[in-house]
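So the structure is just underneath, and the comments pick up after that.
Complex shown without one protein chain; remaining protein chains in place.
Let's turn to chain A:
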Amino acid sequence: MANKLGNRPADTAFKQQRLKSWQPLLTPKNVIPIFFIIGVIFLPIGIALYVSSESVKEIILDYTKCKYGGKPTLPIAAWNYDSQQNICTVNFEIFSEYKKPVFLYYRLTNFYQNHRDYFKSYMPKQLKSDKYYKDDISDCAPLDKSNGKQYYPCGLIANSFFSDEVIGSKLVREDSFEYEFSESGISWSSDKDKYKNMNVNQLTDEELKNLIPPPNWKKDFPQYKNGYTRENFPRLADMERFQVWMRVAGLPNFRKLYGQNKNGSLPKGRYSIQIIDRFDVESFGGTKSIIISNVSAFGGKNPFLGIGYVVVGSLSLLLGIIFLVKNMISPRKLGDTSYLSYKTQ
């Protein structure tokens, strides 16, 4: 018998398309509860997020126009500019204590770190090499070489490294209390493997001569004005701000971490900060700011997510209520066969 019916398909749920299954239908009975559930979950999260975001203290000091003098806008109380040394001193007031840890960021706008031509212009192998990197570095184009000499570090990203400097990396209160920010620990832990200090002593004189600072470094950093020597040679593995810079930002307005203070909270008071203004943002229509901020469990200050949760939560609740009322007043009969089209025709 089995032989005779050899072509008989197997009677399995899979082959006969009878698999155990579930067909959820969007009927009021299950849609309304889902609206309520979303509402009940999202609303508290939203509120918590919003409150937490509001609890983050943050002050943004846009010093782009500092060098032109004039009246600054709040929260900057006053600024003054030393055009000899290009130092901008910004005065501002911290109205209440910033709980530790406190972070110092700089913010750039209209700076397309995510521009593809910019993005791809770097050479990870050069950064990771403790010897003179002999291989091709054309990835760094257009800033790979100049007259046969190799830029170190090469590429557009490195060249445009933010060159402003917060003097002493600190805030000074009227009463000379100094609040310092440390550079160490601001880059990602994984960055440690990506950079190596050049073993300067191993370099031959020729090799050293062949390594030149990127054009902007030469222009902006006084120490590199005359090129590299064994003494001033940049130690990339230690330059965490450089490493942070090299982690390209996703959007054209971005912050970068400049320093952090994990030891003490920032007490209230009138402070001043001194910045050496070297980084040209006006040429491309950008701005630059210094931001002092602490964080919450959810990170930096950004009310958007909290508001988002609140809006979605309340909207869901509202919809749930509307449909609940509607369904109580005039429920639709499910599977009402009298509405089948060929019957009504």
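The rule is simple: a residue touches a chain if its C-beta (ideal position, glycine included) is under 8 Å from a C-beta of that chain, and two chains touch if they have at least 3 such contacts; residues count from 1.
One rule holds in what follows: contacts and distances are computed from a predicted model.
Candidate names were "DNA excision repair protein like", "Epithelial sodium channel subunit beta", "Phospholipid-transporting ATPase" or "Radial spoke head 3", and the UniProt protein name of the unshown chain is "Phospholipid-transporting ATPase".
Screening A:135, A:206, A:231 or A:336 against the full complex identifies A:336 as the residue touching the chain left out. Along chain A, the points of touch with the absent chain fall at residues 4-11, 15-17, 19-28, 31, 34, 38, 42, 45, 49, 101, 103, 105, 107, 110-119, 124, 142-143, 156, 159-160, 186, 188-191, 194, 215-216, 244, 247-257, 260, 280, 283-286, 293, 295-300, 302, 304-305, 308-309, 312, 315-316, 319, 323, 332, 334-337, 339-343.
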